[in-house]
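Shown here: the complex without one of its protein chains, the others still in place.
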Amino acid sequence: MATFRVCPDSGFYFNRSAERLIKVNAVAGVVALLIAGILALGVVLTRWQEVHLLSPQDFYLALTAHGINALIFWIIFFEMAILHFASSTLLRCRIATPGWAWAGFMLMLLGAIINNVAVFQGRSSVMMTSYAPMQAEPHFYLGLILFAVGALVQVLVFFGTLVVAYQEKTYEGSVPLVTFGAITAAIIAVFTIASGAIILIPTFLWSLGYIGHIDAEMYRIVWWGLGHSSQQINVSAHVAVWYLIAGVLFGARPMSEKVSRFAFFLYILFLQLACAHHILVDPGVGTEWKIFNTSYAMYLAVLASMIHGLTVPGSIEVAQRQKGYSKGFFEWLRKAPWSNPVFSGMFISLVVFGFLGGITGVVMGTEQINLIIHNTIYVPAHFHATVAVGTTLAFMALTYLLIPVLFRRKVILPTLARWQPYLFGGGMTILILFMLGAGTLGVSRRHWDMDFTGAAMVFEYPGMAYTLMAIAAIGGLLAIVGGVAFLLVTVGSLLFGEKLEPSAGFLQSFLGKALAPSAYAVERPEMLPRAPKLTVEEHGSAGFEAPGTFALAMLLLVSFVVYYFINWKYLASVWPLS
Amino acid sequence: MTSYMPPADRVWWKVPVGRVELVWIALALLWCIIMFLMMPYWHVYGKQNLSTEAYQTTPAKFGARVQEMVDQYKVREEAGMPVVAPPAGSDIYLLGRLWQWWPILELEKDQSYRLHLSSMDWQHGFSLQPTNVNLQIVPGYEMVIQITPDKAGEYGVICNEYCGIGHHTMVGKIYVKE
Partner (left out) sequence: MSDDKATPGRESEERIPAMQSILDNPFLLLFIGVTMPTVFYLIWGIMEIVTLPVAP
């Protein structure tokens, strides 16, 4: 039976079951993003001290739900879509066990709903971290557990699909680099979910009264195996998305398969050790443990990110130079399609992830420097650079690509779509920079009131801290406008966009109606061939294939070095401790 | 076109790597090694390092130690909270609970103290401002650090780990005298 359709624009082969799974996972993710975005408004307008919108109860509820929906539900649903895409679609393969994948998806959906219900009932405002011994209601944990189990099932189906593709020889040679990046994400997901199970199942039983005591430090160490690693799934997934977009838009080929794959291998080995970033000022863990883990065993995962940071734009530069955009250092970049949100979203994601997210992450993950940063608002500033811009904007860019390719709809409101990555990325960048500043002044994260109203003792932050937080809030509002624009364009395109060709269409497939059989005309796609060989032409100067990218990379390195030592200098000014 | 296709070469591992990448990898690796070495370097030559001295304890046990110190060295009260001035070089205690840091400590500038920290209930965040030192305070664990206040003044101790609805009222004090 013919179960594949070929997308006439991109040449991708979509298996019918996989296509539906990609759609439902992506849509569920976008719904979680919508909830997170609405709640972000409450958070931003409360932390802007002059506005101070919500009551403490509502603020902590909103912050809990914002964190979980944005950092867990949105990104993991979307990553499931990416896994099915990177296995079934890229390898031209049927999905291993679609039934199990659907069961996994349904569990995730159920878990996400149960958890949200628990939070909105108001007695589980425990933040995403839900640190024991602060207790949420049992269904808060149950929702997370169901979500994690569902995610694990879908990840296992992904591995199953790799086996099917291998056995049925649907591709030649090694899997594509993008699929390899997805494998990296899936591997990290397995560790993430296992850590989550180890800690959340006992915590659930504890909330029901079957277990008397959860050790608070044990909880912290194991929980961060879930909490931090889940964000490392993101890193691997969005780097894979960068490579994919570079390939689709520019025909870019990896500068070196060996280097890029080895960088992903460094992620597999070392990236997850950085869960220790959260334990650096905790009692009871030794210096050796801290230094080894927080530095990803000598910063080898940072090395990997620096490699990707060079090879992704480098591959674009090489491709652009071959098209003739080879004047000077930066013609290739100037002549890039800046008005295409697929490109601008991806490139802003890359730049902000590297310059803001990467550098701040390494700085605050330094054992001693963490003393002046732990739990200040510097921390959310950092992870908005990595997750909200790095991951979310990369996924938004991919969504613009998927609307025509996967959903076969024309993108509506093209002008708004063109500006959306700049609005979202620009707003977020303002939010990040000014929250970094406020964090340096000691402003606390997860805190309702900078004025400490009702406290027995008085403490006042410097006036500058209020100014920085207010400007950060304005950036946050801009980013929310960018988020609304994204939802308008994507949801609007799925519902009202011009149909490009006979296909399932969003509503039909989502409601499970029969598809037009004519759309799926391919029984077995041709074997995915190797990439064509290239005869090398030197376009760069002095044998340097990508001099512009190298210049940008050097700019990153110099900023990194300067900022890193500024923070040591700042650390040296605080009370001596030993 | 090719990032999502299998590598062009069957044995892609042996395809030579370009100069841009080699130079960049060398520079980045060097930087990674420098950053790695900075941490042990600071343990030897830096003044801000966290000790790893810690004990398993219980709220009752830790509370009793704090009370002992308060009984012995209390000098006055402020807003109903005892202010204690323990001798330089001694063991001093600070507990976090919903929603206060207890008691108020009065220290001398440029003297060292062994500060013991723990929580009576949930997790708290010891955030000493404006000098900006932040520590995680975990119930059941007693953390001991040696501190040497090097500037006189009035310091706030803010809780920066979310601990429920009164979190924002959890503010303590440390005085440092000349």
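In this document, chain identifiers A and B correspond to the written order of the chains, with residue numbering beginning at 1 in each.
The rule is simple: a residue touches a chain if its C-beta (ideal position, glycine included) is under 8 Å from a C-beta of that chain, and two chains touch if they have at least 3 such contacts.
The structure presented is a predicted model; accordingly, all values stated were derived computationally and were not measured.
J.: Looking at A:Val43, A:Val126, A:Leu273 or A:Leu494, which residue reaches the missing chain?
T.: Checking each option in A:Val43, A:Val126, A:Leu273 or A:Leu494, the one touching the absent chain turns out to be A:Leu273.
J.: Which residue among A:Ala194, A:Ile214, A:Ala470 or A:Val561 touches the omitted chain?
T.: In the full complex, the listed residue that touches the missing chain is A:Ala194.
J.: Please pick, from B:Tyr4, B:Phe62, B:Phe126 or B:Tyr162, the residue that touches the omitted chain in the full complex.
T.: B:Phe62
J.: Among B:Arg10, B:Arg76 or B:Lys177, exactly one should touch the missing chain; which is it?
T.: B:Arg10
J.: Since one chain isn't shown, list which residues of chain B touch it in the complete complex.
T.: Listed in rising order, the touching residues are 8-16, 18, 54-57, 61-62, 141-142.
J.: If the missing chain were put back, which residues of chain A would it touch?
T.: Chain A touches the missing chain through residues 159, 162, 174-175, 180, 183-184, 186-188, 190-191, 194-195, 215, 217-218, 221-222, 225, 229, 253, 255-256, 261-262, 265, 268-270, 272-273, 275-276, 279, 284-286, 289, 292-293, 297, 533-536.
Following the convention adopted for this analysis, only the chains that are shown with their structure count from here on.
J.: So what's the Cα centroid distance for chain A and chain B, whole Å?
T.: Chain A and chain B have C-alpha centres separated by 29 Å.
J.: Quick one: in the complex, what on chain B touches chain A?
T.: 1-10, 12-13, 15, 17-21, 23-25, 27-29, 31-33, 35-36, 38-40, 42-43, 46-52, 54, 79-81, 100, 104, 117, 121-123, 125, 127-136, 138-143, 145-151, 156, 158-173
J.: Going by the contact rule at the top, pick out the chain A residues touching chain B in the complex.
T.: Within the complex, chain A contacts chain B at residues 56-57, 60, 90, 127, 131, 133-134, 171-179, 215-217, 220, 243-244, 246-248, 251-259, 279-287, 291, 295, 298-300, 302-303, 306-307, 310-311, 314-315, 362, 366-368, 370-376, 440-442, 444-449, 452-459, 461-462, 528-534, 540, 543-547, 549-550, 553, 557, 560-561, 564, 568, 571-572, 574-578.
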